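Right, I'll just put the structure down here and ask away after.
Note that one protein chain of the assembly has been removed; the remaining protein chains are unaltered in position.
So, chain A:
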Amino acid sequence: MNPNLPNSFRSGPDERGHFGIFGGRFVAETLMPLILDLEKAYADAKADPAFQAEMNVYLKDYVGRPSPLYFAERLTEHLGGAKIYLKREELNHTGSHKVNNVLGQIMVARRMGKKRIIAETGAGQHGVATATLCARFGLECVVYMGAVDVERQQPNVIRMEMLGATVVPVQSGARTLKDAMNDALRDWVTNVHNTFYCIGTVAGPHPYPMMVRDFQSIIGHETRKQMQEAEGRLPDSLVACIGGGSNAMGLFHPFLDDPSVEIFGVEAAGHGLTQLHAASLAGGRPGVLHGNRTYLLMDADGQIEEAHSISAGLDYPGIGPEHAWLHETGRVKYLSATDEEALAAFQLLSRLEGIIPALESAHAIAKLSELAPQRPKDHLMVVNLSGRGDKDVPQVGDILKGRKK
């Protein structure tokens, strides 16, 4: 544990966008004026009760919030320990937590008068959410997606196109999420006058990590209230998967100053931490990429390495800067789950609870078999079920079919 602990884990970032040494604004000069405009527009929106009121209407009637906090009785029985609750973000419109953030950013973009929205996406969940809200508000939408991900996440590509978005397959690098983010940034530099970049996770230059966290924090705020109603007290532990880490940040943030609540983030260990993986905290170190300083997978010369995960949504060599800080302060414990563990958890949850989770969320479910049995039966554990697995059905189906042969 870091000896210089802050009084609050919830007060960051500072005015320059830093969480400890992490965060900041590492972007080309072309983008800086727009980022400063965005910072101001977001601060104005946050202080405007009309903005919040309008958001609340859409969150309730369009997104379908609050999402339920469901007691997973059979999973609890199966693991034989902590009482496991699932926060059902997969029941949101568009099938994941991504819509919470996109709604917020699109509302800010409208206040700024931007008519063209760009986004990057890995698994396609953020792309689908962005395409959906752009359709709803009549905005042009361009989504950058690695060509490899376009292949393995076809259902979401089709969905985005049906919603009227243009999906641009990115051919550079490993043709996954990192490269999609590079190309989205290139588009933004080129079309900065009319374009709003809707970032899908708690990363990028300040104010994005803070803004995305704020929009996702509804997950944790609802969980607090729902757990009080269900059990009359706070949960004892929280578990969520981490790629960039927005669903996790949303669940964790409202609980960071409750010392009784243990918090666990689960990174993607891919083929294993000594092989190809996407666990930037377990296998990376601090560096600067995509507008912020954070933990990154890189070689000895500071060149960024390709990440690997079975889940396209976790396949990114970095992590949100606030997670990097929570890791170094020790407030959140970061674990990792391999592709195989996630696949097993995907099947376990499907069969025990009748809920097919996204492969991303399956990484969080996978760690329950380590965390839950060690804890007493009155321990209240909340797992964020960040997305549903419809998009992964073809991919997982192919893998399982291949194994039967």
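Of note:
Going forward, a contact is a pair of C-beta atoms (placed from the backbone, for glycine too) under 8 Å apart; a residue touches a chain by one contact, two chains touch by 3 or more; residues count from 1.
Everything that follows uses one rule, which is that contacts and distances are computed from a predicted model.
Not every chain of the complex appears here, and the one that does not is recorded in UniProt as "Tryptophan synthase alpha chain", selected from "Heme-binding domain-containing protein", "Formylglycine-generating enzyme family protein", "Helix-turn-helix transcriptional regulator" or "Tryptophan synthase alpha chain".
The chain that is not drawn here is touched, among residues A:Gly64, A:Gly272 or A:Gly302, by A:Gly302. When the whole complex is considered, the residue among A:Ser67, A:Asn182, A:Ser309 or A:Asn384 that touches the unshown chain is A:Asn182. The omitted chain makes contact with just one of the residues A:Val142, A:Leu289 or A:Val383: A:Leu289. Contact between chain A and the absent chain runs through residues 16, 24-34, 172-173, 178, 182, 185-186, 189-193, 287-291, 293, 296, 298, 300-304.
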